[in-house]
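Left out: one protein chain. Kept in place: all the others.
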Amino acid sequence: MQRSPDVPPLSPVLLAGLALRPFPVVMLQPVLDAVMLIIHRRHPDVFDRLSGFQNPVFLIDPIDLPCAFILTPETRNPRVVAVAEYDPKTILETADAVIRGPLMSLMDLLEGRIDGDSLFFSRDLMIEGNTECVVALRNAVDGAEINVTEDILALFGPLAGPLRIAKKAGDVIFSRATQDLAFLRDAVIAPSMHRHAAIESQLHKLTEKIDAIDRKSAT
Amino acid sequence: MNRPLELVCPAGTPAALRAAVEAGADSVYLGFRDETNARNFPGLNFNHKELAEGLKYAHDNGTRILVAINTFPEAGNPAPWHRAVDCAADLGADAVILADIGLLDYTASHHPSLRRHLSVQASASNPEAIRFYCNAFGVRRVVLPRVLTVPEIAALNREIAGIDVETEVFVFGGLCVMAEGRCALSSYATGISPNKNGACSPASHVHYENQRGKMVSKLGAFTINQFHADEPAGYPTLCKGRFVTNGKASYLFEEPTSLSAAMLLPELQAAGVTALKIEGRQRGRAYISQVVTAFRKALDAIAAGQPPPPLDMSALTEGQRQTTGVYEKTWR
Partner (left out) sequence: MMRKVKLSLGPTFFNWPPEKWRDFYFRIADEAPLDTVHLGEVVCSKRLPLIEAVIPEVVERLEAAGKEVVVSTLALIMSKREMNIVRELAASGDIMTEANDVSTAALLAGRPHVIGPFVNIYNEGTLAWFVGNGAVRVCLPVELSGIAISKLIAASEGAKPELEVIAFGRLPLAVSARCYHARANGLHKDNCAYVCDQDPDGMELETLDGAPFLTVNGTQTLSHSCCNLIGDLATLAGAGIRRLRLSPQDADMVAVASIFRDVLDGNLDLVTAECRLSGLVGGMAFSNGFFHGIEGARKAGPLAAAE
């Protein structure tokens, strides 16, 4: 429903994704299974909140990663499976809804930093298919207070403390790298953006004219 | 000196409830996970166990819990609404927020000691209506519909001064432009009724279509808005849609905007209101934390006799506009 964010932002995630591209997605599966198990154990209410739906299937596509995820949040046996590719034209025959966007925006959604209303005003996320399922998923995860880092760290018991410090240092580097890349991107594309804005404004006027003509001829 | 204004905050999940309490809510309002309340949205609201835990948490922190049971049971099926009232009473809720007269009658006779608030959905916009609900059903607080200006609220409070009743008004969040509880627009387009089923412009009937490079948002069979491909497409709430009248497209009912009466808090206090309500049980806990924190600061400043600090809500309105709505007469 939003601007099709098919072009991923230039970000550390994208670079990491490109680096990972040679590895088959099945290698991810054990990690995903472990994460899902933890989330299921620590936040059973997420799946309870979705129980009103007949086993919805979500395709979650972080556009800056070379893979996508199929999420089936069944109350007893929730699963997430990585897929290397899918056909955007037919995916809604198997999935109820598709949520597409940069990994970091999807993480914001998962960890409750984006609320239900803002979701629909976000320029970053694109939603297709059953809107009701998506709203339910958003509400369910928001209510669960999922924090992926904390949920995973909880596995490590006494090691969680030192790991948390390492994660924080990593976050600083990540955030710095994100800023640097954004700066680089802006510098590269600035001239063409100006031109783009001018063309867009002309196009906008033309579309309005066509709409007015359409309405006139309809009446 | 006036007594401090009560801050009434929304919660759609136990996490949001905790966020509201931590941010300084005096009261939190919530609903059961079914059609008995006006925010019956997928994945939202409380089951009985969550309400019991939420009540304990809130009461341990000195916060009141108000349970909204504010839809209208349709003939032949009153049981879920009666059960909801019974459950709120049994678990020790501080008040129930009701709209339907039959349900008010049931509550007054079956649970006389359970405090009763009148929901905005009852649209009690004048002194005779308020007097009626107080006399007939012992209502102790009325949430005023968003149809009155600040001077009208002040005049209304003067007229009901002889009745033992408080008034509560909305100060932030989504905004109904029609008189609440008296709008069948969404029902006309979707068959799902805000009054009966508790959902306006329900997500189940929302879809987006790509037409000739434009993104079209639809509610049921009706186009509510159109956007350019790179423009963010808003949620198609019916009365915030763009329509054509006399050959001209416009947001005839209301722009996609949020209510913010943050700048009117001293005036609302002077108008005699008891409580200020924040809309948004469907919003996430990030929203709840930020809005409640901001209003808590403002109310504490007012209580200390200082001017309220300017509230920065820009992060929450996401490029949406803000309005003081009907509180200023020119809105009409």
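Here the chain labels run A and B in written order, and each chain numbers its own residues starting at 1.
We adopt the following convention: a residue touches a chain if its C-beta (ideal position, glycine included) is under 8 Å from a C-beta of that chain, and two chains touch if they have at least 3 such contacts.
Since this is a predicted model, take the numbers as computed values, not measurements.
Asks: Mind giving the shown chains that are in contact with the missing chain?
Replies: Across the whole assembly, the hidden chain touches A, B.
Asks: Touching the absent chain in the whole complex: find that residue among B:T190, B:T237, B:S260 or B:Q282.
Replies: Considering all chains, including the one not shown, the answer is B:T190.
Asks: From the list B:P4, B:G24, B:P127 or B:P266, which touches the chain that is not on show?
Replies: Hidden-chain contact among the options goes to B:P127.
Asks: Please identify which residue in B:N61, B:N210 or B:S250 touches the non-displayed chain.
Replies: The missing chain is touched by B:S250.
Asks: Considering the whole complex rather than only what is displayed, give the residues of subunit B touching the chain that is not shown.
Replies: Per the touch rule, subunit B residues meeting the hidden chain are 72-76, 78, 99-103, 105-106, 122-129, 131-133, 136, 146-148, 152, 155, 159, 177-179, 181-185, 187-191, 193, 195-196, 216, 220-226, 242-246, 248-250, 252-254, 326, 329-332.
Asks: With the missing chain put back, which residues of subunit A would touch it? List them for me.
Replies: Touch set of subunit A with respect to the missing chain: 211, 214-215, 218-219.
Methods note: only the chains that are shown with their structure count from here on.
Asks: For subunit A versus subunit B, what separation do you get between their C-alpha means, in angstrom?
Replies: 30
Asks: Please output the residues of subunit B touching subunit A within their complex, sorted ascending.
Replies: Going through subunit B, the ones touching subunit A are 12-16, 33, 41-44, 50, 174, 202-204, 206-208, 214-215, 217, 228-235, 244, 247, 249, 280, 282-287, 316, 318-320.
Asks: Give the list of subunit A residues in touch with subunit B in this complex.
Replies: Where subunit A meets subunit B, its residues are 1-4, 45, 49-50, 52-53, 112-118, 120-123, 127-128, 131-140, 142-145, 200, 203-204, 207, 211, 215-216.
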